[in-house]
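Right after this comes chain A.
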Amino acid sequence: MNSMNSIYENLKSKFNILGVDYPDDMQMAIDLDEKDIHTVIVYLKSIGYTQLSMLTCVDWIKEGVFQLVYIVFNWDNGIHILVRTKLDRENPKFRTIVEIYPGAQFYERDVHEFFGVEFEGNEISYKNLFLELWDDMPPMRKDFDPQKYSDEKYAAREYKSKFISEVGGEK
Partner candidate 1 sequence: MKIISNNSKTDKEDMRKIWEKIGDYFRANSIWMKWYCTGCGAIELPPTMTSRFDMERLGMGPMATPRQADVLLITGYLSSKTLRRIIYSYEQMQDPKYVVGFGSCTINGGIYYDSYATMKQLDNYLPVDLYIAGCMPRPEAVMNGFDTLISMIKKGEANGWKHYKENYDWYSRNQLHSLGEVYVKDEFHE
Partner candidate 2 sequence: MNIMNFIYAFLLLVFVFLFQTSITGINRKVMARLQRRRGPKWYQQFIDIFKAMSKSSTTHGWIFDFGVIMALGGIMATTILIPIGPFKAFADVDNIFIVSYLLAVGMLGMAMSASGSGNPWASIGVSRALTNMLAYDVPFMVLIVSFIYAFKTSSLSGFAALQQGAGILGWNFFRFPLGGIVALICLQGMLGKKPFDSFIAPAEIASGPMVEYGGRHLGMLFLLHEFSTFIEVSIIVHIFFGGGATPLEFMVKYALLYTFMNIISGVFPRFKIDQAVKFYYKVPLALAFIQGLIIIFTGLGVS
């Protein structure tokens, strides 16, 4: 565990880290303010975290906040670092990191399509990726009700009664 502490000490000395957490062995999560994300990611990439494993978004609807999570991975020491930040939920805007990790292009398209987070600087993030002809709010948000959408969009089969026993088990 000492290597994790040394990395944390090293980061703590350079950046203003709001919080730290160790969700699993070989994993370290650090919370940062919005504006530090780019500098930290560039620094991490320079010291060996060459792979962006994941960029995703978590919808904390009670706090009215979107949480962006960047997971970067170092092939040499095998450690994942989760860089997390919080965005205002009403109009979530953020700068793209395509110049740092070109692979982020599709992750940002995915996050935009399912959460509605705008990424300036990555112009194709506005095109849809998985959903075809989608006509409703981004579906991964907690305030989206899939059951209502499904019932209204796809006609369900009407059964005379909920349970077979009521029907008397007709052949």
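Please note the rule applied: contacts are C-beta pairs under 8 Å (C-beta built on N, C-alpha and C of every residue); 3 or more make two chains touch, one makes a residue touch a chain; residues count from 1.
How were these picked? Simply put, all candidates are chains of the complex that A comes from, given by their letters.
Note that the structure is predicted; figures quoted are calculated from it, not measured.
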Neighbour of chain A by the touch rule, complex-wide, chosen among 1 or 2: 1
Touching residues on chain A, where the partner in the complex is candidate 1: 127, 131-133, 135-136, 139, 144, 146-147, 149-150, 153-157, 159, 171
